[in-house]
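This is the structure I have questions about; it appears just below.
Left out: one protein chain. Kept in place: all the others.
Order of writing sets the chain letters: A and B. Residues in each chain are counted from 1.
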């Protein structure tokens, strides 16, 4: 293997957190350390040319539980792969068939799992703050937030930021537009925290029914016209319309939304030449983005997915080793 | 690692059973051997202080299938973790989406799984006796009963007994009360078999609608009043009201049940000072037990969960190596 547990080195002493709950409370230095570590996992492990060296057993003997109370494909699979590439055992917890249906509280469920000797819990839950509550009740166990309601989704933001940094070599001074369903997006919130701390300018852009006014205090610019901002944006993050979260449809028709906000070839032509298009996915082709843009050279949508595994390897390694200083 | 396959030693020759179907047919010596082995797994493997030594590959190369036909969180996860900590591959079999829905019999399903080269099957099924039938039809494969209808749940009883033995240093001479839903409880039945063989006195306590009269012949005492037995009991095992198994509600209201049978702070004050409170979970907070008792110092509810992994490691190791004497 190109990298082994011997040559990789010890966990960085600067990292002291056992949990990854959100980007709001992280410092610029902590976010940078996460990104630097993910960059190493990406280039030294995931891109190992021989195919057989894409694992490094830094977490051998550890057990991680995927505790997803909302449906998920990519985040759950990504965390699962990240854990396995670090040599950990990953246990999938199917919330739908669990004891919660027998009347148990989520704290009791989590404490039970922990008592079985688990080192890390990756949790997604529709209720904001659930990972924070768990992190206070679970001792000797790392909690990683994989999305809590409309609050935060830190690893998604970290992979967005890593993808941007890999393209431009920096975050400082860039203008990043978050387009679309900002009201329902935990990714937008985490993106704003992370991008602002690293020195980017952030514009939120979408129909007024989808853009929360409360975020003005975070220091972001507002725009209701995508066309107006095209020439001055370095990165567009096209958030998906989350039909499954909406009670009332916030625009007259999908057709109208696409007419005003879809990134298509015509709009792309009005952008900077080196503009970067990212999207958290799963994308609605023809709604937020047209196929020729999604599959075109400015798009880094699939690159984001690869970076997601690297970011989650970094997050798992840093938090699980920070919480167990008495380990080897 | 503090323990390795080299220093751990060979499987004990006194153990000869390939299957763990229930405690009714085990001798006092066999139950003690299971408990002693579990105690070793708990202290030498699960409590390894470095976090990285919590695996011992005694079953490396073996494959175990989790065949759960009833919903389960803790038992399935616990068996899965136990198998993985022994280095085995654990395959989850989702019964709901299986060929059984295409008209296949359970024997055919099991024989098919076995023909794929499986060394152990952990089965939960609503029909009493299913593990016994399988054990007669499957050659060269261990069958472990993870609960068969209202019949037995041997590993749950073993973890209860291990938890008691770790607290008191013995079982002989103790008075153990099983409180609540005795009629629907396979755990109660296995507890009675195991505790009686090891020399404990057992009291079953609950409303008359929940206490099976048939168990008088097992030599247990009956009580319909929890308050009457509080001062002379060493261990209370608070069985959960299994609302999901009941056709007719066996008491007027949950409120009345809790009034008469919930273990609360007031009742705890009338107990022996060193009384031990256990519960198989998932607990209904406020029904069988109040939060201050569940989370208090007399409770060993979470300790039971840890012991569950140790007991299942012992059961898997002893049965799978007993059935394969021609292995290394």
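Everything below uses one rule, namely that a contact is a pair of C-beta atoms (placed from the backbone, for glycine too) under 8 Å apart; a residue touches a chain by one contact, two chains touch by 3 or more.
Since the structure is predicted, the reported quantities are computational estimates derived from the model, not experimental observations.
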Selected residue (touches chain absent from view) among A:71, A:126, A:208 or A:225: A:71
Chain not shown: contacting residue from A:33, A:81 or A:229: A:81
Option from B:7, B:105, B:225 or B:266 whose C-beta touches the chain left out: B:105
Contact with the hidden chain (one of A:24, A:44 or A:303): A:303
Residue numbers in subunit A that touch the chain omitted from display: 46, 49-55, 71-74, 77-78, 80-81, 84-85, 92, 240, 243-244, 281-285, 302-303, 305-306, 308-309
Subunit B residues touching the omitted chain (full complex): 60-63, 89, 91-93, 97-99, 101-105, 108-109, 111-113, 115-117, 119, 324, 326-328
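As a convention for this text, only the chains that are shown with their structure count from here on.
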Rounded Å distance, subunit A centre to subunit B centre (Cα mean): 39
